Every structure is written in C-alpha cells, then in structure tokens.
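The complex is shown incomplete by one protein chain, all other protein chains being positioned as in the whole.
Entry: chain A
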Amino acid sequence: MNSKMKSNLEVAGIYLIFAFMAVIIIYPIVWAIGMSLNSSTSFYSSTIIPENWSLVHYKWLFTDPNSDYLLWYKNSMIVSGCSAVFSVIMTSLVAYAFSRYNFVGKKTGLYTFLILQMFPAMMAMVALYILLNLVGLLDTLTGLILIYVGGQIPFNAWLVKGYLDTIPRELDESAKIDGAGHMTIFLRIIIPLAKPILAVVALFNFMTPLFDFLLPSIILQSSDNYTLALGLFNFINDQFSNNFTRFAAGAILIAAPVSVLYLFLQRYLITGLTAGGTKG
C-alpha cells in the first residue's frame, strides 16, 4: 500500500511538472496571439485575453497601402525557394562526385569542407558586406541567395555524401554495364534513391533563410528588398509600442504554418540527425 501511494504521488508530481512546463510554453504563445487580436495598437490597454478582439491588424497587413507585408512575403519565398532548389542541385552534384568518383583533390576537398564548416559564416560578415558591395550585389536578393547556397555546401555535401555512401555501388555498376552514362546513372538511379536526404536538405535550406535575421540585415538595405524576418523586426524596432500588435499578427501568420509543418516532420529530422551523428 505504502509503495503504491508513493508511486501515485510520484506520478502526480510528474504531471505537475508537465503542467508547469505547459504553462511556461503556452503563455508566450497565447499572449502573442492575444496581442495580434487586440483591436487597439497600443500596448498599455491590453490584457492577455483582449476584451474586444478583432482581426484589424491582419487586415491591415494585407490591405493597407503602407503595408509591405505581401512584398516581404514574396521576397522571402523567392529567397527560400531559390536557396532550397539550388542548394539541392549543387549539393547533390558535389556529394555524388565525392561519393562515387576518385579524382585529384578529393581528399583535399573533403578536408577543406570540414575546415570551412568549422568557421562560422558570421566570421566573414565584414568581408561579405564589402565584397558584395564591390560586385554590385549588395542590397539584392541574388546576392543573398548566392551566399546561402554557397555557404551550405560544406555541411550538406558531407550529409548527402554520407547518405549516398550507403547506396550500394553494385546498382550503378550494373547500370554502367547496361550502357548507362554518368548523367543517366546520376539522374535515374542516385537521385531517386537519395530523395529522403535531399528532402531534408531542401527543408533546411528553405527554413534557414526564412527566419534568418543576420545575413539579410547585412545585405539588404532598402525596404523593398526586405525578407519577412527583417521587415517584421523593423516593425517593432521603429516604434516599439506602436507596432507590436502588427508584428504579432504578421509573425503568427508565418509562424503558424511552419510550426505545424515542424511538428509533423520533427520525427524524420531527429532520425536523420541521429543517424548522421551517431553512426560511429
């Protein structure tokens, strides 16, 4: 009896901890949603659950002539979309070469990737700013995309190479005997088999630019070129108390679909990461 009671108390304690955690997790989220539904733009009159809620801020984002929200949304989609597509193409080509061919500089290349991975991209931000300025790509989406695509190669090439190494070589060798050329083997055999890891690469490279703040803040200067993260930050950076409600609305519109997507995909992401990180 005594031990059962002890066990019950423990379980109750655990539930209590979870309840406490749930409050800490959900409070900021609910508060932000409440803010976005608050009909006034001022902070001071607001309570957590607004007395007279309305969708006025959401409407403002989409319809007001002063709102650049849709433009930022478009910019973000261009940057994230291009970054995802080109990253997958570049990375899969490089990873295929490293996984299947022997060539001059292969080992040097792999070591270079490792070393480049170690240095944080931010270390070079001074240089990126000046270099892009030199070639006239400062304040353009193209410049931003190029840097995202180039910067992801070392890490993702290793990731994809590791995956391609697990695809049996007999497959491409038998295709070679059947007369398939290099490109055919790559497109018809390797790519279809590597779909799962390429999907992870695409997802990473779609999400990173979407919520990156640092790089866009260095490269993009005119408000017409802002991505969502930058635009939303400037919403509250200009006049904090005035625009926070609008920021909340804009942030929720983008955070909600992404959160749902992540909740669905997190299991695959975790599996992918642990498989890569723990195999040895």
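The rule we apply is simple: a residue touches a chain if its C-beta (ideal position, glycine included) is under 8 Å from a C-beta of that chain, and two chains touch if they have at least 3 such contacts; residues count from 1.
Heads up, the rule we're going with is that contacts and distances are computed from a predicted model.
Trainee: Consult the UniProt record of the chain that does not appear here and report its protein name from "Maltose/maltodextrin transport system permease protein", "Transketolase subunit B", "5-oxoprolinase" or "Sterol-binding protein".
Mentor: Options "Maltose/maltodextrin transport system permease protein", "Transketolase subunit B", "5-oxoprolinase" or "Sterol-binding protein" narrow down to "Maltose/maltodextrin transport system permease protein" for the missing chain.
Trainee: Of A:Val56, A:Met77, A:Ala97 or A:Ala175, which residue touches the hidden chain?
Mentor: From the options A:Val56, A:Met77, A:Ala97 or A:Ala175, the contact with the absent chain belongs to A:Ala97.
Trainee: Any idea which of A:Val56, A:Ile78 or A:Met125 touches the chain not displayed?
Mentor: A:Met125
Trainee: Can you tell me which of A:His57, A:Lys161 or A:Arg246 touches the chain that was removed from the display?
Mentor: A:Lys161
Trainee: For chain A, which residues reach the chain that was dropped from this view?
Mentor: The missing chain touches chain A at positions 7, 10-11, 14-15, 17-18, 21-22, 24-26, 28-29, 31-32, 35, 43-44, 48, 90-91, 93-94, 96-98, 101, 103-105, 107, 109-110, 114-131, 134, 146-147, 149-151, 153-154, 157-158, 161-162, 165, 176-177, 179, 182, 210-214, 218, 229, 232-233, 236, 240-241, 244, 247-248, 251, 254-255, 258-260, 262-263, 266, 270-271, 273-274, 277-280.
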